[in-house]
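A single protein chain has been omitted from the complex, and every remaining protein chain is retained in its original position.
Coming up: chain A.
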């Protein structure tokens, strides 16, 4: 139960707002990170913590695209297919991912590793085609990099399993002495304007 396992964190979150209801998105994230997806039980649990009618939490889950009310793969691969991405290689990338994985959009591979989604604007049009794998941005992923992308993600999942990191959105975040530290996986922007890795 979240309240037992994450009590301090939950209290901190609720303390940020004058109204408990405001904590619904952060607590849904917490539940999703913990359980892997938002089952009806998980949603009711969040409702109970926030003293809300369950329907008010169910409708929130349905409204926002980053909440999953059914099991998804270890990696949810989101590919932006908007203008301009779709004109600089996103469609080719989606086709390559579908062919390699043998699934269509919104499906999950049989081994439970990947769920593929077409999504709207990821706000990184300058480095299109762009993919968000769980919460990590991966830039300049042209179709010929599809295989490499999938292999990297598989390796990271294996590595996370070894570290015993639980929760599907948590594998890239470690708790260090200074708080949460993000392990960057993709080359950061170089300072020089316009120069790419």
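Heads up, the rule we're going with is that a contact is a pair of C-beta atoms (placed from the backbone, for glycine too) under 8 Å apart; a residue touches a chain by one contact, two chains touch by 3 or more; residues count from 1.
Operating definition for what follows: contacts and distances are computed from a predicted model.
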Choices "Oxidase", "Xylobiose transport system permease protein", "ABC transporter ATP-binding protein" or "NADH-quinone oxidoreductase subunit F" - which one is the UniProt name of the chain not shown: "NADH-quinone oxidoreductase subunit F"
Which of A:10, A:93, A:122 or A:150 contacts the chain that the document leaves out: A:122
Missing-partner contacts on chain A, residue numbers: 16, 18-19, 21-26, 28-29, 50, 52, 56, 59-60, 63-67, 81-84, 86-88, 120-128, 132, 135-137, 169, 173, 178-180, 182, 184, 188-189, 191, 193-194
